[in-house]
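So that we are looking at the same thing, I have put the structure below in structure tokens.
Missing here: one protein chain of the complex. Every other protein chain is in place.
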Amino acid sequence: MVEKNGTEKEQDFNNPDNEVTSDHIIERFNGDISADTRDGYQGYIVSPDRFHEVAKVFRDELGYDYLSSVTGVDYIDDDHIEVVYHADKIVGGEGINFKVQVNRENPVVPTLVPIYPGADFQEREVFDMYGVHFEGHPNLRRILMWDGFDGYPLRKDWKEAYYEEDVKPFDTRWPGGQVKRSEADSPYGKNVSYPPDFDIDNWSPETDDSLYESLQKTDPKGKSLQTDSIVVNIGPQHPSTHGVFRMVVALDGETITDLQPVMGYLHRNHEKIGERNTFLQNMPYTDRLDYLASMGNNFGYALAVEKLMGVEVPERAQYIRVLMAELTRIANHMWAIGFLLNDLGAFQTPALYAIRARELILDVFEATAGSRMMCNYMRFGGLARDFPSQMRGEDTIKFIDDLVNNRLPQAIDELDHFLTENEIVRSRCIGVGVLSAEKAIAYSTAGPLLRASGVSYDLRRVDSYGIYDRFDFQIPTRSNGDVYDRYLIRVDEMRESAKICQQVMRDIPSEGEIFTGKPQYNFRVPAGESYGRVENPKGELGYYVVSNGKANPYRYHVRAPSFVNLTVLGELCKGHKVADAVVILGSIDIVLGEVDR
Amino acid sequence: MNDELSNPDIPVPDELQSTVTITSLDKIYNWGRRSSIWPMVFGLACCAIEMICTAASRFDIARFGMEVFRATPRQADLMIVSGTVTKKMVPQIVRLFNQMPEPKYVMAMGACASGGGPFKEGYNVVSGIDKFVPVDVYVPGCPPTPQALLHGLMKLQEKIDGQSLKSVRWYGQEASEAVPVPVLGPDLLDPRQHALLAQQAGQMPVNVDIEKDL
Partner (left out) sequence: MYGIGIIKGMGVTIKHLIDSFVDDMRFLGRRYYSDESLNIRQGTEGRGVFTVQYPDEKLPVPEQFRFIPFLLYETDDDGNKTDRCTSCGICAKVCPPQCIWIERSSDPETGRPIPAPTNFFIDIDICMNCGYCAEYCPFDAIKMDHDYELASYDRTEAHIFDKERLDKPVEYYASIRPNDYLVEENARAEEAAKKAAKKEAAAAKKAAKLAAKQASEQAAAD
């Protein structure tokens, strides 16, 4: 049902020289750390008092140098909030998770930012959603909601204006369903509610002044040329921010001295809605996370829940899953490259070629899954449906065969030919936004961003899922870690993905089941926690799911690669010109649906 | 000249058929506007991707004279609200709308922009942009396919065709008023509801009461 806690055993296996094992740690921090023995849970529970010391030992002595995810869970019945950390070794091997439990009234946890800088935004998110105060955090302010918002939305006792019931399905829908729009019940006709003591006449809105003041500016003294520091807001409505994303930039002349990303302009409350949905109902919502890679999102969520349910996926479905995930990767990278070039000023032409190649892939999705972007294709234990027999007047298998063997490789080669040696691209990209390997790991970056810095970390290899172990493919890496390498790595990855697709089409069994058992809409999932993750085009996409044995997840958290990758954006942009900020952002390749969720 | 421009109400002598076309001022005015609607570069969420695909080579919005996506609202005629409108974003959207010069049009693309969409129940989601700015055309779908969006744009063209110089509001005596920009407080505050807010401050139903009402 739940995977065994393999951390102890795996420790010796991976670090033969390292004598420190988890048992030793428990012994050493006598009483301050214990194994999580709840049914279906794994990992450790650490007391907040010596949390820093323990985390340092995890990182330095046990080798868990990559903090992938930080999140919170509100166990309201036990009257505590749990902050859950997932850490990995960059060399590979199974991850570890550790938790800190604090009371709900005054939750204080020491921050991990000095040890894992990648915890920065994720801790701010936990603060925003649960009100957990991270002691020592350099910039603890709300991240998804705005300063001054009332309440901590993900707490179980917090209810929104349109609250109907704790879990779906709602009773008002059937059998006596009388259609009613939710706004009819609000005195304001809108999705709003205010605290009872709110007095509008003696109230003034929060301003962004503190944010602007917190930015690091140059000291005008001691410079030959007297220049003023100015603060510029790029976004949330800006053609080059890839959606509703805002960068607050402090400038000295044209040079960036500091940059703070501001997000939440597309915060659609995935996790709150996700906890009300049944497990199955969350599947179409995952499409709308990273809406350029919905198949990958489906895949990760299906894996997380399948881990809890312990169902097997039939052979043919496994192959189709890999095919779809890899086609998604090509489509996503096409888009990323096209719009990186847009940001560089090559307005439209490269993007048009890239979109054209993507359209061919979308045709396959539309014909099989039923929608171009919102595929909703995977189910727990298989897939929704098999390939159709015909596509565009041709045999589907022939069509996909031709796509992965001829047209996509051609499109990739053409893009490569078109851009790689272009002098303007090279001069704008080489040496811009350099990210060192150490920093890339420390800031928990993932995906192409990490691999362009020379770290060969790809979940398809280090924590293989599905049937990826059957295919022959490389994990491309580059060493410079600049924008140009991030572009090249995407081209390399597309080639590898095409290679995987070709192998899938060669090996896929021509007949077979695509779903285990009978499709059910109403089922319970065994209690426990599960962290399912996939290597999405943008990096590690993780789903942390807690079930309490009912049909709805108790906690549903998405570790979004775009969101975590943005942690390093400020660091990357410092010292560059303001025009480069747009390019660096383009090279990280974010999708706001996933950043803000 | 274009066939669709000729006015059948006014007869043209046969010998002049090939050289003269008579049209009405309204017709030529609307023809010019409908064939060069410049949308604003304004993408919110998933639907924005489909909007970009509509502008790309396969569906090619340029065939409608609409390919000139303007990054500034000052030069735009049409705002395609393409995606979920959140409370945090709505002040900016209203401000952008106010900055657009008349004549201006708003299209709600997709379920979210029309009425909240699948995320309607969420605490940070506005249930429809029409709660704040007037919407001309609604395009349902989640997301609408590029062809559905094109259909919506054609509906907008039809709407423009139906307008007359005599009655359009932007040549009227009164200048159109700007929509008051919402403010972010403990929740989203609409200045137009200030009186209601002030009045209900004391006895405003708390979340829990709303639950009871349902």
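A and B are the chain letters, set down in written order, and residue numbers restart from 1 in every chain.
We take it that a contact is a pair of C-beta atoms (placed from the backbone, for glycine too) under 8 Å apart; a residue touches a chain by one contact, two chains touch by 3 or more.
Only a predicted model underlies this, so the values are computations on that prediction, with no experimental measurement involved.
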Absent-chain contact - pick from A:Pro114, A:Gly253, A:Gly370 or A:Gly454:
A:Gly370
Kindly state which of the options A:Tyr64, A:Tyr285, A:Trp335 or A:Tyr487 is in contact with the chain not pictured.
A:Tyr285
Need a quick check: the contact residues on chain A for the chain that isn't drawn.
168-170, 172-181, 277, 280-285, 349, 353, 356, 359, 363, 366-371, 374, 376, 384-385, 388-389, 391-394, 398-399, 402-403, 406-407, 414, 417-426, 519, 521-522
Those residues of chain B which, in the complete complex, touch the missing chain:
57-60, 63, 108, 111, 114-121, 128, 130, 135-142, 144-145, 147-148, 150-152, 154-155, 159
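As a working rule, only the chains that are shown with their structure count from here on.
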Quick one: chain A and chain B, Cα centre-to-centre, how many Å?
32
Footprint of chain B on chain A - complex, ascending:
144-146, 148-150, 153, 158-164, 172, 181-183, 185-196, 198-201, 203, 205-206, 236-239, 243-244, 264-269, 272-273, 276, 284-285, 288, 291-292, 351-352, 355-356, 359, 372-374, 592-593
Applying the document's contact rule, which stretches of chain B touch chain A when the two form their complex?
41-46, 48-50, 52-53, 56-58, 71, 83-84, 86-89, 92, 96, 115-116, 118-127, 131, 142-143, 145, 183-190, 193-194, 196-198, 200-202, 204-208, 210-211, 213-214
